[in-house]
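My structure is below; once you've seen it, I'll send some questions.
One protein chain omitted, others in place.
Entry: subunit A
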Amino acid sequence: MSSEQDHLKDTDTEARFEFKKEQNAAVKSDKGLTEEVIRMISEDKDEPDWMLERRLRALEQYQNMPMPTDWPGMPDLSGLDVEEIVPYIRPDVDKREGVDDWTELPDEIKDTFDKLGIPEAEKNALSGVGAQYESEVVYQNMQEQWEEKGVIFMNMDRAVQEHPELVKEHFMTTCVPPSDNKFAALHGAVWSGGSFVYVPEGVTVEMPVQAYFRMNSEGMGQFEHTLIIAEEGSEVHYIEGCSAPKYGTHNLHSGGVEVFVGEDAHVQYSTVQNWSKNTYNLNTKRAIVESGGTMEWVSGSMGSKATMLYPCSILKGRGATDTHITIAFAGEGQDIDTGAKVYHNAPETSSTIESKSISKDGGRTNYRGLVHIADGAENSSTAVECDALMFDNESTSDTMPYMEIEESKVDVAHEATVGKIGDEDIFYLQSRGLDDDDAKKMIVAGFIEPITEELPIEYAVELNRLIELEMEGSLG
């Protein structure tokens, strides 16, 4: 072991690859997430000791926490064998060069890429022509554009090296500590890749900051960590990932997102994701919003076998604002359990949650939300609206809004609608010349319009396209 580690330190890529191969076998025989594995990851990234310590502490917490089992109506996670994930982590770390070969991707994903018209460059990235390199280039360009203003946008791994003070202060400390939940703890132990965004006081980043190339090929993309720090009075729109399906040899995605919204700052975090249908998508995303700050979550969740995702805003300062716009699509065999959490911990805070879900062919969607208004958060207001659209009688949709209101001087509104795609609506459009498929697509496109209008056009188009593909069943 130690000789191998020595070997690693002054190795070239090829030798490193060899080393991993050996370790891969070793890990497999030694099931479960072990300290050894975590040390290897950290070593491989040449991380400072403090990060290794955090990983190890997270690992300990992970091992001591039970799997969540007592949530009413929660997705069935019994098919997820966390112990089996470990052997899969290593190959991903190996593949700094990317997924081996485009041709090894499942057909449904290749087809999707073709149908989406994903640019060649991206295909190359996914097919392993140096995604890491490509993504560095992207980051580099962005950096040049904004670095004069002091904006930092880089790979999270690199941020650990180059901005240790900022990372040390904010990384899984106050926002998403590993103790938050079992998958946050897992994430804290094995995280890799992701984005680091820092916007100094008073700076507005006019263009959306996009992490477009961050696919599996970046390495352990499925445990990516995103840390956004927006200082007082700054403004930034971050768009995560691309909407293409991410493909991993392993079937767990457990990302972590932490957003710090300073006083009067404004952060929009948008994501459109489409996972392969064997993926368990279990994430923790949270923002802390100081007084006068605004946090906007916009997310489209597609794909996956089961998703549990509840972006959360903690409205910490007076007059902080939160907006959630979320859309979920569940097809056959899918259980998409998403929602939002908002903690109103200060007076005059406000939140709006708009959740849309579509289920089809026996898929299940669930809105699970929590709005907490603390004692003393007077003159706060919240409005929650959940709309579910079902294609057929086999599909299901649930709404589980929890409201914990401890303050009386507040304004609380909740509205939920569940509807089947109406035969009358379809007939109306058909009578105007649209065929059955186009009529359904038009109704769904209209249904998700509040999301698409929040996104830059290329994302909106891709979201629309993805949903159309899902509806055609052409993703398999």
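By our rule, a residue touches a chain if its C-beta (ideal position, glycine included) is under 8 Å from a C-beta of that chain, and two chains touch if they have at least 3 such contacts; residues count from 1.
Going forward, contacts and distances are computed from a predicted model.
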Listed names "Alpha-ketoacid dehydrogenase subunit beta", "Zn-ribbon domain-containing OB-fold protein", "Fe-S cluster assembly ATP-binding protein" or "Pyruvate ferredoxin oxidoreductase", matching UniProt entry of the absent chain: "Fe-S cluster assembly ATP-binding protein"
Interface with the unshown chain - residue positions in subunit A: 115-117, 422-425, 427-436, 438-439, 442-443, 445-450, 457, 460-461, 464-465
